[in-house]
Every structure is written in C-alpha cells, then in structure tokens.
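Every protein chain but one is kept in place in this view of the complex.
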C-alpha cells in the first residue's frame, strides 16, 4: 500500500477516543470515519479530528474508502461488529478481549477466516517494554525450563462500578494476563482451578484467584482484583514473574517514576500505557496502533496471529467454570 | 521473678547461635547453657558467650538452674525436645514450626498442657513492624469485612539445597504466612487447594501455590517458592496484602533501604529481621526474644497463645494433602 | 552496676514521652522521675509509668537516686539543662543537637569534662540498620578512597510550622546528616558553601543546599528541606550515598514497606525509627536507649565519644554563615 491506511473507529468510549486521536496524528494513517450512538461523543471526535462521524456501524462499514477498523465496543458487542467488519472486507483491530464467550470468539474467527480479512487483537502488553523484556529474558536458552509463573492485575473498585455488568473481571482484565502468561511461558494453559468473591455489590466480581497448569508442566498463578479502595496509588497494580531452571525474570508496574504531592496526599500517573507527550498520545497504545498500521500497509504478519490471541478465550471460560463449580477444570480447545 | 531469666539454647545452627547471642547480651536474661552434637559449634558459642556447652539436650534439661529453653532444632526433632522440655518443667520458646506434622504438634501441645509449662512459638512476623502495622490497619473498624488476602514468601534455591529433606517449603517457610494470614485476617482457614512443583532436585519442593477459604468467607492466596536463582536481590522476597470492604493495607519486604555496589553488581542486606547494630543483634528476632524473656519473668501472657500458634499446623497438613491429591481439601481441626 | 540504671527524663514533648516509655519498659532501667512545666504532660506520663513527675528540672537533678538523665528539651534550652546535669553528676543522654550554637556546645562539653560525667548525644542514625550497614560497606578496605558523598533529609512544612523559631533546619534536621557524613565518610568537613530559602513564612528556613569539602579531599552535598506539602508519603524522605574508588553504597528511607489505602489515598507509616510493636516502642530509638543504659551500667564507652558528636556543631555554624554571606566558608574547630 502506498498511501495511508484509511481507518474507521467503531465505538468512542475511553479506548475509541484514544484510537481516533492516535490514527488522526499518525503520518501513515487517515482517520476517515468514526461511529457511536452517543451524539456528544461523535461531535467531540469530529471536532478534534475532522473525521466523518456516524451513528451506526453499518454505515461506517459500507464506506468503501475505509480499509481498516478499530472495534472499541463493550465486550458483548464485539461479535456482531467483528463479523460485520469481516463481511465488509475490512482489516480489524479488535480491542481485547476477542469476545465475551468462547463461542462468540469462535464465530468471529470463523468469519475472519471465511472472508479472508486480517485480524489483530489489542493485546497491549505485547507492546509494553516491561512485558517484552520479560518475554525476551524468558527465552528457553536463558531461562531453562519454566517452573512457576505468576501474573496479577489489580484495580480500584470505581472501575468495577463503572463497568457494572457490561464486562467481567476475566474478560476485561483477565485476558491480558492469560495471554501474557501463555506468551511469556511459551506454553498453553491446560487446567485451571479458580475461586472468586463478590461482596462489594458492584455488579462484578471483586476478585478472582486461580492456579493453573501449563501443557509443558509449569505451574501458574493468576491474581485479579478490582476491589481496591479508590485511593490506591496510580489506580492499578500489575506484575508478572517467571522462574525457570536456569534463570528468572519479573516485571512490576507499580512504580511509574512520577509523583505529585499536595497537602492532601501523594498521587502518581501513567508513564507507560498511553501517556500524553506534547499533545500526542505516546506509549504502549500508540506503538500497538503503529504496528497495526504498518503491518496492514506492508502486508507483513502481525506479531500475534489471531489464533494465538484466541487461545486465551477458552482459558477464561474454564476459569469461570472452575470458580462456579469449586473444582479444577480442564481447558477445552 | 526478680533475677534474670536463666536460659538454655538447644541446637546451635543458624537460629540457635543467634538466640544464644541475644540472650547473652540481654540484661534480664542469663545464658546458662547450650547444647549441640557438633563440638565446633559448641566451642564457638562457649567462647563467645561463656555459657556451658553440652552435647546432649537431656543434660541441659536436667539442669535445675535453667528456667527456660529455646528449641532451635530441625523441624523433625522438635517433638522429642519439646516434650522433654515440658516434662522437665521448662518454659519453652520453640522456633517455628511447632512440629513437622499435625500429630506431632498435638503431642507437643498435650505435653505442655499436662506439665503446665509455658510455650511460645517463634512466629517472628508478629514482631515485624511491617506485619504489625498491617495487622493494625486490618482492624475491622478500619478495614470493614475482609474480601481477599494474599501472602508470599520466596527464597533462593541455595536455601532449599542446604535444607534438603530436613525440612519442607510448608513447614520451613509456609507456616509464617499461614499464621500471618489467620492473625491479620482475624479468621481461620477452613478449606485449601494447593499445587506444587519439584523440578530442581533440591530434595525439596520448588514452589507451592494455594487458594484458601477462611471461616468468615474471605478468600486467600499463598505463594511460596524457593526456586529463585541465587542472585536474587536480598535473597528473599515476602509480602502480604488484605483488601476489605472499607479499606486495604499491604506490606512488601523486597526493599531493605540499603544497597552495596561494586563492579560485579548491586546487592542488599537485611535491615529488619536480625540486623547487627554495633556488635549486637537487633530487629525482629531480638524483639521476639525480649518478649519471651519479659513475659516469662512477669508471668504475663505471651502475645500469642500456643493454641493459636497450633492453628497453623492443620492448614499445612491440608495444603500438603491437597497438593498430593489435586483436589480442594477441608482443614481438619 | 548491679541494679537497674535509675533514670530521669527532662522535657516531655514528642521525644521525652518516648524516652520515658522506653525506660519504663526496659528491664535494666528504672524510670524514677520526669519533669516538664506542662502539668497535662506530667500527668500523662505519671499515669502511664508511675514515675515521679516534677515541674522543675532542678528538683529532678537534686534527687540523689537519679543516676542518669535524658534531656529532651527544645534546642535553645539544652545548654542550661546539660550544664546543670553535669554539675549534678548525672550521666547524660542529650537529644540532638548538642546545642543551638557552637559556643553553647563548647560550654556543655567543658562542663561535662570538668565534672567528669558521661555524655552521649542522641544521634539516632548510628542505631539505624540502614545507616550502620552503609557505614560498614564504606569501610576503606571495601570502598577505597571516598570520591563523593551526599545526604538528604526532607520533611513536611507542618513540622517547620510547628517548631517555628524554636529550632532551625540545620540544628533540628541537619545535624543528623552532618554527623552521618563525617562518620560514614571517615573524615571531617573542612569547608562549606550553602544557600537557603525562606518563602513559606513558617518562621524557619524552607530549604538549604550545601556543597562541602572533607579533610581527606572528598566532596559532599547536603540537601535539606521541610517545604514539602503535608501530603508527602510517610511525611519525610532521607537518603545517603557514598561513592569510592573501589565500591559504593547507598541507603534510601523513602520506602517503609507498609501501605494503607482507603478511598482518599495511600499512606504509609514508620517501620524503623520508633515503631510500636505489641504495645512497646521498638526500632532505632529503643536500640539507642538500650545502648545508653547498657554502657552506663557496664562502664563501657559509648559507640560515639562526645567529642566526635561535637564535631558536627562547627559545621552547622559554618553552613549558616555561608548561607548568610553567599561565599564558601572554612569550618573553624
């Protein structure tokens, strides 16, 4: 492709507005259109980017001048939008997770493969230097055989309240770490045991702990919570570690290197995910979209095949089932 | 008691030599005797403290001028020594864990109660400011109802190799965190699910993960490893967190506040457990022994009743059983 | 001395009440008397410890059954109390700084030496494991020749406001780090350049920066502030580093390993200086007083001779003068 990638953004919530801004500022992309049912959101993005702003995703997908779309909708609307985008022949960047159930994910994959379109899942951790360096440090030549791995992702209860029943701890947060563990551990999760709690009444799980077994024998732990009081420094905490027979590596995203202090307290900020630098969104999300644009234009493969992204979904289903039945569960693939 | 507490130390390994030094320096204690089968160890402690150094624990227990003993033996020798000390009418400070099985622990408790002696278990975390402050922050008035708790304790593989089959990850390290979770969470563990791995061939487990359920409904996670490469900064990492309906608290012992750098790398040191200050052992271990001495002399209760210390043992047994059978297990008390 | 050290505490502010509690709980000390002009403070300590509570320091010094005193008064009252205590033949633990000027310090030292009493200055960092380990790591055998050293001590403006003109940044905070640099660097400061600022109107300096030169040629930096907004995590920050020709070491007291979170924010706590453990004050301050008691009873020398403690005072004077005249100043000893 010689010209810019012409992109549409479907859904203008937290992530959609960021996708739109990043595309609009990218020299090899052109933000052609956006869509959202909320007129205020549409007006805001149109004013900021000059893109055409539509109410309905079908109108956007009908535009022949749109080469590619970012789908940034609530989990439960992913399937309809992704299947329609595949039918319309668009390249797709699908914000995680693929879908809200393994069945829906399977139908998305089937549509993508039937219509021969390209699909990249927004697994942003694959673009985070801390996760990438841990992946490199976990190379079997350096690490030896993995013995145990652990990943955690904790957030504040305000997030759980805001999402309510529109998402779940596993599909909203958990998919990141299931994908990261399988990627960094170089093996798929075969068996899981999970427990969860729901006390706060946010409409969501408060926390979920799981112990998992990988196909290569390694043992893993998943540790999710969005029950933290809203005053948690930086609003979230994530980490990952892997210990092998020869070496080990870990990452910890608690420290962002920046602190602001006033009489009320000490707060931080995001310096990795999508920090704003001189009026432009930088960081992991910008690098993720840059990769999508570059690979779409050159025809090179995405760094993660959509089938590998799909490998996280059956694990989420097994975790949910184990938490429900109180027993270990095999992952069905 | 008006005079000093006259103490004997049984076993002169890593902990025993430290107990001996602390007693010898304490103004309200007198280190009367020590015993160990190894003559080199005996000679070293005799030279450093002036205490009488015996080969056999029976000789030590036969000394009427010994009021109290510290038992610092390998786990599997606790029962014999503790029962004999109880028969001899001595006050006992028993380095953790109480014993290597729940049955042995039960026999120790029975002997202690039959002979009417005092027993304190060396749960050092009860004297660590970070754990104590987390305990205070987890007061139900501040925290509300506990939702989820997690504790971890990670060490280097050199430790596992050194101990070999003389101990186990649960009894050597795990007992600390089981006790800490039950103490800080104000509830006992009722049900556990555990998995472990043994790849390194140290004669010990490499790692054990567990998810536990408390009697009050809270959910817990235990995360043990001594599979880390020996170059792990400070040689160990432990942490604990508790999230409640109103507030949360956590502690992290990774940072010791001290760093030494040469051309080969950056290393740390211990500034909390048993740091040496001006030729004297200070920190948590010194505070623990000070409490033992003070309470023995005054007759005041120990901060932890031996029955509460005993509450950790059946959990260890359940964790081991669950790891063996691959299913959740109820704790039998 | 066979019996306990019989102690009086002069001044019952923040430090005096802590001294009183520590003496009252120490098995080798007996808190005989305290004094303070404020009846409420006297009553509180009498109720908590059973000590005799006097209004006037002369009455306390007249008690023949008092062997030793802690002087915990505002800086400007140190001279009168210390000289009187020396005349009365008491062993003295003088909370830092020795005095509020070099001249006053000189008169205290003269009195101590004239009357042949013992004097220990409350340089608490000499009992902090992080500073002690940095001192050990800076041994010339390990470190080589010191190249550069830096120490900082930052606090919140609420402290500066509370003290007002009763103290100064140099005498209240600065003395700690001047002593620490000379101790850890194994050399005395010979020349200083300092600048300060007073903008907040607390009655105190907001901040003072200084560059110093040691007798052995090493270069140092001092970095003091109590201008931080009151929401600074843990309320203070201190650190020290030393880089030598062979190795280097540093300490950082920012992290206390403990965090409490509620909806308003994340706060910490003190786990080193004077944490309360099971109803008893532990940590650096308790270890400092234990050393005072032990050395007074045994007759052994204090870990720091009072003349070495005195070496910090002329540096404080030189720093103040340099900040006033805007030029480098030689330290007059």
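Labels A, B and C are assigned to the chains in the order they are written; within every chain, residues are numbered from 1.
The definition used in the following text is that a residue touches a chain if its C-beta (ideal position, glycine included) is under 8 Å from a C-beta of that chain, and two chains touch if they have at least 3 such contacts.
Not measured: the values here are computed from a predicted model.
Taking every chain of the complex into account, the omitted one touches A, B, C. For the options A:114, A:246, A:307 or A:333, the residue in contact with the chain missing from this view is A:246.
When you scan A:6, A:126 or A:191 for touch with the missing chain, the hit is A:126. Contact between chain A and the unshown chain involves residues 26-28, 126-127, 129-130, 132-134, 137, 142, 246-253, 255-262, 269-272, 275-278, 280, 282-283, 287, 291, 293-294, 297, 303.
Take chain C: the residues that touch the chain left off the picture are 145, 147-148, 150, 193-197, 199-200, 206-207, 209-211, 213, 217-221, 223, 225, 227-229, 232, 243, 245-248, 326-328.
Panel shows chain B; residues 228-233, 259, 261-267 of it touch the chain omitted from the view.
Basically, only the chains that are shown with their structure count from here on.
Set against the C-alpha centre of chain C, every other chain centre is closer than that of A. A rotation of 180° superposes the C-alpha trace of chain A on that of chain B, rounded to the nearest 5.
Rounded to whole angstrom, the centroid-to-centroid distance between chain A and chain C, based on C-alpha atoms, equals 52 Å.
Separation between the centroids of chain A and chain B, computed from CA atoms only, is 42 Å. With centres taken as mean Cα positions, chain C sits 34 Å from chain B. Contact of a single residue of chain A with at least two other chains is seen at positions 228-229, 232.
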